[in-house]
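Left out: one protein chain. Kept in place: all the others.
So, chain A:
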Amino acid sequence: MGLSVARLWGSPGLLLTVALYLAHTLHPVQASTPPHRDYCVLGAGPAGLQMAYFLQRAGRDYTVFERAPGPGSFFTRYPRHRKLISINKRYTGRANSEFNLRHDWNSLLSHDPRLLFRHYSPAYFPDASDMVRYLGDFAARLGLHVLYNTTIAHVTLNKDRQAWNGHYFILTDQKGQPYQCSVLLVATGLSVPNLVDFPGSEYVEGYESVSVDPKDFVGQNVLILGRGNSAFETAENILGVTNFIHMLSRSRVRLSWATHYVGDLRAINNGLLDTYQLKSLDGLLESDLTDLAIVKDREGKFHITLKFYWEEGNQHADAITLPQDDSDNFAMRVAYDRVIRCLGWNFDFSIFNKSLKLSSVGEFSKKYPLVRGSYESKGSRGLFVLGTASHSVDYRKSAGGFIHGFRYTVRAVHRLLEHRHHGITWPSTEHPITQLTSSILRRVNEASGLYQMFSVLADVVLVKENATAFEYLEEFPTQVLAQLETITGKQARHGLFVINMEYGRNFSGPDKDVFFYDRSVGHTEDAWQSNFLHPVIYYYRHLPTEQDVRFRPADWPLPRPTAIHHIVEDFLTDWTAPVGHILPLRRFLENCLDTDLRSFYAESCFLFALTRQKLPPFCQQGYLRTQGLVGTESLRQHRVESGALQDHAAVDRHREDSYHGRVGHPQAPGPLVQPLHSNKEEL
C-alpha cells in the first residue's frame, strides 16, 4: 500500500489555493523563481523511496516530499490489525538472490544486501511496524533526499518552453512555499477511504477508525460491508466473540488462490468462509450497497432495508417498510448492533489542479488516476504515477499495486526517464546469437521482475541484422511495446522476441476450480495449454504498431505474434530440463531466425570447416575465433555412443579389413551412421 497525503484541508485549503492563484496571476514576474528540482517525488512510501533510490544512484537532482515525520506513514496505522499479507519467505533452498526476490514481497530493490526484509522480520506474514522500521532504514542508510513534515497542498502547471516537458510542475507546501519541478512522480498511494452514500450511512463505522479490540464486540450482531482483505481481516479479529458476522458486498468473494491476484481475498484472512460454509451462523450476502438503507430503531439497533422503501416512507424510523414485511424470510431481517464499512481506498485527486488533467480511470471508477502503459499520466507529460496508485495498468491482473510488483515498474519508469532526459539508453547487453537460448533461460529461471509483474513487464530481445547477434533488454512494459524505439533508444529493425510469463488463459478466475484433475501439463507438445505461471515467448518479425497493441485479441497480453512458444509449466518453476524445456525452446528460436543454434564440439566444427563452405553459428562464433569446445575423452566416448560422432578410428579398422575385396565400390553407410548424423545430411 502507499502512503496517504494530507486531507487536512476543507475550506481553509481552498482559500489558500485562491490566494495563491491570485498571487501568481497578479505578480507573475515578481514571484522569484521557486527552488527547482528536476525530479519531485510525492510521498515517501515504498514506491516514492524506490524511485528516490534509482534517482540517487543515477546522480539526479530530486527531492521526495513527505507529509509525515518519517517514511511509510500508511503502515503506522494500516493495516489496522497489523499483519501484512505480503509474504516474507526467508528460505527457498536457493542461493540466487534474484530468484529469492520472487518470494520476498516486502523488500525494495537496492544494491545493499542488508536492506532485505528478511533481516527485519522472521515472520512469514510480518508485522506492519517492521515495514515502518524497514522503510526508515532504507531512506536513512541510502541517504535519500526526503523532506519530511512537508505537505504538498497544491500542484499546478506552469507553461514554459524551456522546460523538459514544455511546462513545470509547481508544488506548494502547507507553508505556501512553492517548488518548481521538471518531472513529477506521484507516489501518494490510495489514501481516501471509499465511501458509499446511502440513507443511514452515517450510522456506519469505518475500517480506519473502528475498534480493533475484540472485547468491544462481545455478544454483538455485526454487519460488515465489503469483501476484500480489510473486511475479512476485521471479521477474523472478532469472529470468536460476536454472535454472528454477516458480510455484504456487491459481487461474490474473489479468492486470490483462484484468481492468482494477490489483491483478492487471501487464505490467511478467510476464516469466516470456513465458518459460513460449516453452518456457524456467520454468512456472506451479495447485494448492491447503493440500493440499501439503514434504519436505526429506538434501541439503537440497525435494520437493513431498501433505499426504495426509505424514499417512499416518511423517513421516520418506525414508518419505514422493512423487506421482511413483504417477505418474511428476508436474509437480513435481524437487527445489527454494528455496521462496519471496509470498502477500500481511493486515490486523492484533490491536490491536483485541473490544468494537470489528472483524471480518474472512468466515470464510475474513482479509485485510480488514468495513466498510460508507461505510467505517464494521459493528461500531462512528465507526470508519472508510481506505486499503488499506478495499479490501473494491471488491476486484478498482476502485482503492480503491491511492493513486490511496483518496485519493478518504478525501475521501468526510471529507465524511461533516463533515456528521455539524459540520453541514457535502456540498459542492455549484447551477445552473439549462439547465446540466445541461454540468455532467455537464465532470465526465465531467475528473473523476479518478470515473475511478479507477469504479462505487464516482459524482456525484449532485439535481433541484429542477419541474426548473428542480439540485444537483451529487461523488464519493458508490454503495453507500450509499439513505442519501444522511442522509449529505449534502441533499434528494432530486424525482428524481436518478447519473453513474458503467463498463467493459462481461462485458468484463473473467481469461479474457477483451480484444483481440477489433470490441471498440469507435462508434455512439451501440449505446453500451450499450460495453466500455471510459465514463460511464453513471442516472436515478431516487425515491431508491432500501436494499432496492433490496442486491438490485440481479447485475453492476449501482447498482439498476435508471427510465432509463439510456450515453455511447458514446471512444478518447481525450474525450466532447465534439457529435453523438456531447452530443446523445444531452441527449435522455436531456430525456426524464427531460420538458422541452426546447436552447439558443437571443436572436432565437429573442424569437420564442417573442411567439408562445407558455411559453418553453423556456434562454430563461426566459437571455433573459428579459436574458442572451440574441445571436450574430454569421456564426453567423446558419449558422443560415439550417442551416434553424434562417427568413430573414425573404428571406421579405419573396418576399412582396412574390407579394402582389398571391394576396391572400386563406395563405402556403404554402415551401422555407424546414425540418426544424428543423418539429420545433418538433411540440412
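Here is the rule we use: contacts are C-beta pairs under 8 Å (C-beta built on N, C-alpha and C of every residue); 3 or more make two chains touch, one makes a residue touch a chain; residues count from 1.
The working rule: contacts and distances are computed from a predicted model.
J.: Name the omitted chain as UniProt records it, choosing among "Missing oocyte, meiosis regulator, homolog (Drosophila)", "Thioredoxin domain containing 16", "37S ribosomal protein mrp4, mitochondrial" or "Septin-type G domain-containing protein".
T.: "Thioredoxin domain containing 16"
J.: For the chain not shown, which residue from A:180, A:194, A:359 or A:529 touches it across the whole complex?
T.: Residue touching the absent chain, from the options given: A:529.
J.: Looking at A:435, A:452, A:479 or A:500, which residue reaches the missing chain?
T.: Residue touching the chain left out of view: A:435.
J.: Under the stated touch rule, tell me which residues of chain A contact the chain that is not displayed.
T.: On the side of chain A, residues 94-98, 429, 431-432, 435, 438-439, 441-442, 445-446, 506, 511-513, 516, 518, 524-529, 541, 560-566, 576, 578-579, 582-584, 586-588, 590-591, 594-596, 598-604, 606-607, 609-617, 622-632, 634-636, 638-639, 641-642, 644-646, 648-649, 651-652, 655, 664-668, 675-676, 679-680, 682-683 touch the unshown chain.
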